[in-house]
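Note that this complex is displayed minus one protein chain, with the remaining chains in position.
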Amino acid sequence: MDPIERARRDVVIANRILAQQRVLDAYGHVSVRHPLDANKYLLARSCSPGIVGVEDIVEFRLDGTPARPEKRPLYLERFIHGAVYERRPDVKAVLHSHADDLLPFSISRTTRLRPVIHSCGDMGQDIPVWDIAHKFGDATSLLVLNMEHGRDLAEALAGNRIALMAAHGFVATGRSIYDLVRLSVYIPRNARVQLQAMQMGEHRVISPGETQARVALDPDSPALMRGWEFWAREAGCEALLEEAGAE
Amino acid sequence: MDPIERARRDVVIANRILAQQRVLDAYGHVSVRHPLDANKYLLARSCSPGIVGVEDIVEFRLDGTPARPEKRPLYLERFIHGAVYERRPDVKAVLHSHADDLLPFSISRTTRLRPVIHSCGDMGQDIPVWDIAHKFGDATSLLVLNMEHGRDLAEALAGNRIALMAAHGFVATGRSIYDLVRLSVYIPRNARVQLQAMQMGEHRVISPGETQARVALDPDSPALMRGWEFWAREAGCEALLEEAGAE
Amino acid sequence: MDPIERARRDVVIANRILAQQRVLDAYGHVSVRHPLDANKYLLARSCSPGIVGVEDIVEFRLDGTPARPEKRPLYLERFIHGAVYERRPDVKAVLHSHADDLLPFSISRTTRLRPVIHSCGDMGQDIPVWDIAHKFGDATSLLVLNMEHGRDLAEALAGNRIALMAAHGFVATGRSIYDLVRLSVYIPRNARVQLQAMQMGEHRVISPGETQARVALDPDSPALMRGWEFWAREAGCEALLEEAGAE
Partner (left out) sequence: MDPIERARRDVVIANRILAQQRVLDAYGHVSVRHPLDANKYLLARSCSPGIVGVEDIVEFRLDGTPARPEKRPLYLERFIHGAVYERRPDVKAVLHSHADDLLPFSISRTTRLRPVIHSCGDMGQDIPVWDIAHKFGDATSLLVLNMEHGRDLAEALAGNRIALMAAHGFVATGRSIYDLVRLSVYIPRNARVQLQAMQMGEHRVISPGETQARVALDPDSPALMRGWEFWAREAGCEALLEEAGAE
């Protein structure tokens, strides 16, 4: 299959999986870097992730302008994606989510989100919290509405895999869209487990060596693709999956 | 479409969305102010929100009497709606819900519900708790059974967007029914996030400036209508949505 | 409809509602006193509540023996029902459930379950905890396997509406099966709300006068039947509902 067509189908599958797994709801979005042009990315028009289709996928330049004329409304916060792709050439896929389980950690003054379960070992040891108010003041809508906002977020993300957005959600990145989706399904669970373990007292965290070992796992292995394939079926994307392949 | 017919269909969609999103269960109700006569409102007959249809919508005067003869049983607590519309000309839609996540805050002697997530930034900074026992004593059924009860609740609500009802639930208001539904879907999540953040210690709250910026967002923008449209589809109201339009 | 046939259909609907609302799972059971013979009750054969049908309903004497020869396996804990009906002539329906949310209160050494939400106002002010170990020692299977066990539980229940069973679940009673089902759907929610409110500090409880006012509500009113009718539809029992009537 044509790599662009495949990327479009994969970003549709990612939308549907993340909606079905409740990482996204009516809001939030997921993109993939253009497979042939690193200065573009593929992201849906303004559309809830659970109903995104191939025809909804739009090609954007890194500055958030559509590559071709586009009359349909666009996500106001698409600048998150371009700013991360701009700063991080290694990143091939980006998610912005409001998943409830992360939000307490995004507003806590006392506690940092830490990797505590093996499936989030590759989330990284350091998970920064970006607060739009630090640079843009405490009278914003909290939305990432332009490249200046996006670049400030990308600067806070720095070389890490995910960053929390205070009172808003999080941004996560992947070396591929499969890698991103697999991790993202488990991030909310990691947050729940950490909160519950804290309620009982001191707890184990994933060590730096364990993080390295998890990152070193082959993201294209059958084991890591098992989730993508299963969740795609659960989300009703079996046909798209077969067409797009995931080999 | 005729504005009354459209309002009737919109209140049906609102019922179905709020049931499907678990903001309402077998009980609770949502109304819209009559689009042509500010002294009336549209609310279902006594019927669980998940099965309300267009034929179940009844026109009420603000005092809770049906505008036309009506033999079907009516919600005992419909006075909540009329009393709020009476006191608050700016309010175009009213919800009464028993959503579990709000109830701990409605009975807490120590903690106030605060806006902590961006999607509830427009919930307001001050969220009063109304206790029927304050004025009517501690031997009531806790139900709002007449205009006197309703007006006492509306007085406690004052100029705010929502008010908790002790040991009972909450009332929420909207500048439109779309505005009300969008906020209402997120109110329970805000409560969960606040409770969890408190379990970890001190936390960030939405600032007054952020509240102002959120209120200033255009409630008819594609971004804010995205939830209504998606949730309506999830709730099986696609046909009603197309007929009613939501432009 | 013949009152016995109606009672059989109602106990089927109750099983299906309570399974669909997750008050019962593969285990637990609900019965109704025989409408014409106060010394008998109607309860399913050993069958998971979610799949109970009219043909599964068996007539039992209060001592737990089937009124007619019965070869199918029976619930081991059916003695709960007979013992409660024997001691409490006012009780017309009995539920035994293992709902998770009640279990922490059934084992807590520090905290009593209290009515905190209006829908459980009629649960009563005093909710005893029965521990089989008190009379029968700490080497039982915790199951209520005979009338001696059942009568000890009924003695602990005394004149109350519900009793917790330590490390096991709870028993609830109703003046009718509709009354029982409505309350039972909300008991787990009351437990969740109380636990969450306690995590924030002191909280309001339903007052004795409020309990009296809630008990005084007409259990056959449209308002209280609204839940039964809605939940029956949700549980796929629309046909049974129409046949059985619920007027």
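As written, the chain order gives the labels A, B and C, with residue 1 at the start of each chain.
To be clear about the criterion, a residue touches a chain if its C-beta (ideal position, glycine included) is under 8 Å from a C-beta of that chain, and two chains touch if they have at least 3 such contacts.
Bear in mind that the values here come from a model prediction, so they are computed numbers and not experimental data.
Taking every chain of the complex into account, the chain not shown here touches A, C. Residue-wise, the contact with the chain that is not shown comes from A:V116, picked out of A:A44, A:I57 or A:V116.
When the full complex is taken into account, the listed residue touching the unshown chain is C:A166, out of C:A166, C:V205 or C:L224. Residues of chain C that touch the chain left out of the display are 26-27, 46-48, 50-51, 73, 75-76, 98, 100, 103-105, 107-111, 131, 133, 137-143, 166-168, 195, 198-199. Remark: the residues of chain A touching the chain excluded from display are 116-119, 121, 185, 189, 192-193, 196-197, 199-207, 209-210, 212-214, 216-217, 222-223, 226-227, 229-231, 233-234.
Rule of thumb we're sticking to: only the chains that are shown with their structure count from here on.
In this entry, chain A maps onto chain B through a rotation of 90 degrees when their C-alpha atoms are superposed, rounded to the nearest 5.
The most distant chain from chain C is A, comparing centres defined as mean Cα coordinates.
Chain centroids computed from C-alpha atoms place B closest to the centre of all protein C-alpha atoms shown. Counting partner chains per residue, chain B has residues 199 touching two or more of them.
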